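Everything on this sheet refers to the single structure shown next.
A protein chain is absent from this complex, but the other protein chains hold their places.
First chain written, first letter: the chains are A, B and C, and each begins at residue 1.
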Amino acid sequence: MLIVMKKGATEESVQGVVNAAEKRGYTARPIPGGDRVSIGILHNKGSVDAGHFLGLSGVKEVIPVTKPYKLVSREVKNENTVVRVGNVAFGDGSMPVIAGPCAVESEEQCLVIARAVKKAGAVMFRGGAFKPRTSPYSFQGMGKEGLEILAKVREETGLPVVTEVMDVENFDIVEEYADVVQIGTRNMQNFSLLKRAGKSGRPVMLKRGMSALLQEWLMAAEYIMEEGNEQVILCERGIRTFVRHSRNTLDLSVVPAAKKETHLPLVIDPSHAAGVRDQVIPLARASAAVGCDGMMIEVHHIPDEAVSDGAQSLYPDQFEKLMQKINQIHAISGDLSWE
Amino acid sequence: MLIVMKKGATEESVQGVVNAAEKRGYTARPIPGGDRVSIGILHNKGSVDAGHFLGLSGVKEVIPVTKPYKLVSREVKNENTVVRVGNVAFGDGSMPVIAGPCAVESEEQCLVIARAVKKAGAVMFRGGAFKPRTSPYSFQGMGKEGLEILAKVREETGLPVVTEVMDVENFDIVEEYADVVQIGTRNMQNFSLLKRAGKSGRPVMLKRGMSALLQEWLMAAEYIMEEGNEQVILCERGIRTFVRHSRNTLDLSVVPAAKKETHLPLVIDPSHAAGVRDQVIPLARASAAVGCDGMMIEVHHIPDEAVSDGAQSLYPDQFEKLMQKINQIHAISGDLSWE
Amino acid sequence: MLIVMKKGATEESVQGVVNAAEKRGYTARPIPGGDRVSIGILHNKGSVDAGHFLGLSGVKEVIPVTKPYKLVSREVKNENTVVRVGNVAFGDGSMPVIAGPCAVESEEQCLVIARAVKKAGAVMFRGGAFKPRTSPYSFQGMGKEGLEILAKVREETGLPVVTEVMDVENFDIVEEYADVVQIGTRNMQNFSLLKRAGKSGRPVMLKRGMSALLQEWLMAAEYIMEEGNEQVILCERGIRTFVRHSRNTLDLSVVPAAKKETHLPLVIDPSHAAGVRDQVIPLARASAAVGCDGMMIEVHHIPDEAVSDGAQSLYPDQFEKLMQKINQIHAISGDLSWE
Partner (left out) sequence: MLIVMKKGATEESVQGVVNAAEKRGYTARPIPGGDRVSIGILHNKGSVDAGHFLGLSGVKEVIPVTKPYKLVSREVKNENTVVRVGNVAFGDGSMPVIAGPCAVESEEQCLVIARAVKKAGAVMFRGGAFKPRTSPYSFQGMGKEGLEILAKVREETGLPVVTEVMDVENFDIVEEYADVVQIGTRNMQNFSLLKRAGKSGRPVMLKRGMSALLQEWLMAAEYIMEEGNEQVILCERGIRTFVRHSRNTLDLSVVPAAKKETHLPLVIDPSHAAGVRDQVIPLARASAAVGCDGMMIEVHHIPDEAVSDGAQSLYPDQFEKLMQKINQIHAISGDLSWE
């Protein structure tokens, strides 16, 4: 941490900051500059809270230097983490594609879609049994029955399944049925849920919060890892911006930025970012090209009748064509060395 | 809902939309315009999901008209809801001020601060026992012991207390000790928590999510009300923007906008929006002037030693001066008729 | 335009809106709904200003339906506009790449870079002679001398050149030397400059403003076209968001959205969006995959010594490898039919 003093800050002020730092067990080293003094805070373990210094006399600005995360950091562990789910691997240079409907609606619906996406090359199935909905009057998911349908899909098709868990109460049951447990955008900083996920034996797919800084997202992953679960898959799904032509803004620059900071695998969900299928297709191609560790795409056999998110679900034949393109693009883009 | 067709959309496309609407039980009325046909969807109960129509042939755009909320809506209930906590009332035209430290640190700390803020005119005490922290390595709060300290404060000073609940697991115990239960920014769309809050007998203070649209915030309140708890207090605390000179951007325009849409009371927390005390003071004055139903302000007797958010906590004497100003400003601004 | 009345709005209010509309020459048609009346405004030429109705008695909301642009609209002209610059074509399904340094620094610098990028497959050269800089103390460009160097580059290499014009005063001279005149991000709504560009015989590359809605960007292009210049190339270069891990957020979803609305070609500048070269490379791949009509990439032979934007400039050998990848990706992604 670097504490920048105001121009003309008195020696007392400088000493006051040094004392405050030492009181908290840090080493403080004043660095005289041309215009003003700065004070470096050294020998801190982990990051230092800017708030401890921001209000002190003579302090102009407090600049964090060390990043606050440890376990997720590539500086701590340089090799990519590979999360394995059956034969599927996230983080080994391949680009597994997860596909399925937004919500589990019926066994038949799921089986029809699962067979179609498997044929097209998807290696994992997605489908929501517990649905976070902005409105209490919207369909909230089939719950346990939905989970049982997912198990049936796995049994019939061999595809492992990923589904969202919305709370600690239902974690046990979701964990029992799912191969990968998903924590949704709105729960990225539900710290109780993160801690519970950290105690799970299942890999966790952690979606980025709608306005989460990269650092906050990684800190959420740190919560999971800190409890002992190292199988975390990050998932970018678009951020909230001033833009109105898409539901969210897919932030592809976060991929190279995140891969520099962390060894965790990162998959991209272009469906939720786009909100309409005409955007999902080009954004899926772009996601393959930017270089990700997997993708999650919504597919529905009769999107116009889907109970939720029909407009962003691909038709099975669109998905099939898309799979060919993104696999070719991945083959070209591949061999990424992020650092 | 208004469905705008593309220029030159065929009659088949128009009929397809009409059929899709009728299949879901709505009435569809085509409205020929100069350039294109639009189709009004009528007789819907509640709002219609745009996704059901967005992907249909010939559809250019889908424009929601009806707002999706019911119970929170001022169109449903015109009179202001007044939430009463002991002698304190939110929503009756008064501007009660809640004050206290970010986190409960010790009984002594709380009592010293509580006496000071009470003397200055605060009518409710705040203090976090369970703390949502970005980092798992930061102080996570005193938990149950913190709640007991809050009870002690209430007993000694007569001030009712508000404190945050972070999960369903701890709801019972927080509810037992707190007079008002707070749901924090990061949990605004933790729907399981909202539903639990809806079953509580305690008033709920619902903080706005960091990038929540007004409509999403009101829908979160609708979740609580829909479960039977009508005592909801909204709390604006700043939103995430591109800005870097303050921690968040306090969105005061949301006050008149919200008061038009809803009958629920709205309080403002300038402390979390600002992040530094030099901004808290002017923003608190602005909050009083814009016309709110209460305010929540962080105060600490030794901010430099606070375990969290020291930089944004006011000194007790600053708070005392501020109270005088904001009460005067409220008196001048008052007599607001929002609609 | 659709005017939504409040629940329980009186007949007088409805009539008042109808009168106001007719007074301005529109046709107003009340549409009774379940809960409330809406009023459609028909037979308007171009778009109607929401402000004319927003303050009227009983009006709850005003929803624009018709888009305000005409000449740029794909509804008016369905075929893609192809802008030709010598042998280079923007909008015909090819993906020409423009490359060069941020700023023209010297003849030698430009020639070295131009030869390198031409060898790698670039078909146009970029370089700033007039530089918009946040600080008045930063290098402001070589001005006319820079333009002469660009002309020399064209002569020696055969590459047409694109360079930025910052004001009406220098438009004549920039136009004299440049093959394509660029209007920068900060000038996207400099309407005087847009009008001057509309009178030019040169193609204009119009960069998107830092926080421009798609509609505002297209309206800026409309300003140029309305003055008679139909050769407009749109350029996405990243938008301002809350994100801190990249200089701007490259908004790739704007590509499919824009291509639906307009027939104008759209190129992408990943260099300014990223700000650091480790992000430029993956974002350039993503840009090729999303499906654009060209790309603009910064290259410098000694980036560490560049007078500006060195950190985002590629080394020539990086650029050469990238060119191979993006051409392959374009070939795969190609054959886009946007609508």
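We take it that contacts are C-beta pairs under 8 Å (C-beta built on N, C-alpha and C of every residue); 3 or more make two chains touch, one makes a residue touch a chain.
Here the structure is a predicted model, which is why all the values come from computation and not from measurement.
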Contact residue for the chain not shown (choose from B:E11, B:E108, B:E145 or B:D278): B:D278
Hidden partner chain, touching residue among B:C110, B:M188, B:A288 or B:L314: B:A288
Residue ranges of chain A at the interface with the undisplayed chain: 2, 4, 6-8, 29, 31, 33-35, 38, 40, 42-44, 61, 63, 65-66, 75, 240-242
Those residues of chain C which, in the complete complex, touch the missing chain: 20, 46-47, 49-56, 68-69, 132-138, 166-169, 186-193, 210-211, 216, 219, 222-223, 226, 240, 276-277, 303-304, 306, 308-312
Contact footprint on chain B, counting only the chain that is left out: 211, 213-214, 239, 241-246, 249-258, 260, 273-274, 278-279, 281-283, 285-291, 325, 328-329, 332-333, 336, 338
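The rule is short, and it goes like this: only the chains that are shown with their structure count from here on.
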Intercentroid distance (Cα basis), chain C paired with chain B, Å: 38
Interchain centroid distance [CA atoms averaged], chain A/chain C, Å: 31
Per-residue overlap in chain A, given as positions that touch at least 2 other chains: 211
